[in-house]
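Report on one structure; see the data block that follows.
Of the protein chains in this complex, all but one are displayed in their positions.
Showing chain A:
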Amino acid sequence: MARSRAERVLPLAKVVLFAACLAPCGLLVWDAVSGSLGPNPVEALLHGTGDWALRLLLVTLAMTPLRRLTGQVWPIRLRRMLGLFAFFYVALHLTVYLWLDRELAWSTIVDDVIKRPYISVGFVAFLMLIPLALTSTRGWMRRLGRRWTQLHRAVYVIAVLGVVHYLWLVKADLREPLIYASVLTILLAFRVPWDRLGAMLRGVRVGRSGP
């Protein structure tokens, strides 16, 4: 049987997506080399990598709803790459923080992680991402079976931590983090089994009005 059009396009889509995901990093490197990161280049890198980490995490979370809405499987085929790129940007973000922002002054870093809730939350999100990145391969999916799905539900918690990290670090203007929070809320709302929930509630009501 001939392969479906979607499947024929998929390898190309992957290449394009790979380039698209790498582009923000490329731009940041380009700006760094050409000296166009602005008056505070370290801050620009820290914010740029943080922004893209969170954006890609949310795009990753949009793939399952997208499959349901379109009835296509391709969003699921692209999901792993998106998730790994989210991890990549978190790793860059952490590197910028440790190396350029904190200048590898470990005592102040430990201080930050312990004393400053927005850093603690970001750090926990990073730690939780590690096992997900490691088990993202086909082999691990097979080996873990149903437990793989359970494990990877941690991404919901990670995304919430990422948004909370952002909400807690801004000084006064909550607009941007609230935009991310709204998007995340919508994406998580797709995960709620509304029909089962409705049935349950109806069941309760039936139960109460029974003989």
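To be clear about the criterion, a contact is a pair of C-beta atoms (placed from the backbone, for glycine too) under 8 Å apart; a residue touches a chain by one contact, two chains touch by 3 or more; residues count from 1.
Here, contacts and distances are computed from a predicted model.
One chain of the complex is hidden; its UniProt record names it "Protein-methionine-sulfoxide reductase catalytic subunit MsrP", one of "Protein-methionine-sulfoxide reductase catalytic subunit MsrP", "Anti-sigma regulatory factor (Ser/Thr protein kinase)", "Lactate utilization protein C" or "ABC transporter permease". The chain not shown here is touched by just one of A:T95, A:T108 or A:Q150, and that residue is A:T108. Annotation for chain A: contacts to the undisplayed chain at residues 32-35, 37-43, 45, 100, 103, 108, 111-112, 116, 118, 168-169, 171-173, 175.
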